[in-house]
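Below: the structure, in structure tokens.
With one protein chain withheld, the remaining protein chains of the complex are depicted in position.
Let's look at chain A:
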Amino acid sequence: MSRALVALALLAAALLPLALESEGYAIHVLTLALLFAALGQAWNIVGGLANQMSLGHAAFFGIGAYAATILQIRFGLSPWLGLVVALALGGLAAALISLPTMRLRGHYFALATLACGEVMRVIANTAAPLTGGPAGISVPFGAEGVWMMRFEGGRPIYWLMLGALVVVTVVFEVIRRGALGYRLRAVRENIAAAEAIGVDTARVKLQAAVISGALTAALGVLYAQFNFFFDPDTVFGVASISVRIALMAIIGGIGTAAGPILGALIVIPLEEFANAALSDRAAGLSQLVYGAVLIAMVLVEPRGLMALRFSWTFRPRRASA
């Protein structure tokens, strides 16, 4: 994509909320889509560039959400500072998880990371004095103010999410184009060959994991400020977070900057639309339709919708077949 096109898209995205009702549903869904786009992008650093299929990113997400919210409740700490704390804790957690799991590949890596997320969920459920346990935790409700990330209407948090998506995407692009990106792709293509040409594969994987984990934790803080309430099963959930994050990149196209963004902008509104249109019909129908459409998307183009776009651009005959 050309630079002008990116700038134009960004400008449109920034101006869009002005055309929408400030506390409306559309802005709410778009904010959620931006959040998941950013999460998918952070995941993309590990899952896309190095093809390390993490299904445990909820661990970092939840750590960020809990850390900042607990600090806000106990010490009145601003969520902006909470973001810094979350970055540090998320990076640390990613390093700790990465050390024992990085030698695993494919399904084994996915399962090991899945377990890490589940462990965090159990801990958060059990450590009730700190986390509020299964009853969940609410972000304090008070006067509006930028310092405490409390805003009037839905636009500021939309812009905040958009900003977060831009930051994460820039980080992703910088990595992808830089030396780390090449090393990660070397790891993805053939780890033995990468070792042979002198790539310190362990270190490269660790770096990617730490950056990805730190960003995911920071996004957890924004989620808490957006949704105001969460419980362990939500922020550490396999289906609600871990798989969903990966899904954004998988549906959109793994390893590309536009993939998770496209994925989130389709998947999240699709889920909402299915619910809005169908949930007053037969119970559970909306989820069934949503699931069926996702399966269809993956069957039609396993490489993600980005690949679909390229195949149309460059090989129109195949697409029309």
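Everything that follows uses one rule, which is that a residue touches a chain if its C-beta (ideal position, glycine included) is under 8 Å from a C-beta of that chain, and two chains touch if they have at least 3 such contacts; residues count from 1.
Throughout what follows, contacts and distances are computed from a predicted model.
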item: Per UniProt record, name of the chain withheld from view ["Homoserine O-acetyltransferase", "Phosphoribosylformylglycinamidine synthase subunit PurQ", "Membrane protein" or "ABC transporter substrate-binding protein"]; value: "ABC transporter substrate-binding protein"
item: Full-complex contact with the absent chain, from A:Asn51, A:Ser78 or A:Gln287; value: A:Gln287
item: Listed residues A:Leu11, A:Leu99, A:Ala128 or A:Ile295, member touching the removed chain; value: A:Ala128
item: Where the unshown chain meets chain A, residue by residue; value: 16, 20-21, 23-26, 28-30, 32-33, 125-126, 128, 133-136, 138-139, 141, 227-231, 233-234, 237, 240, 262, 265-266, 269-273, 275-277, 279-280, 283-284, 286-287, 296, 300, 305, 308-309, 312, 319
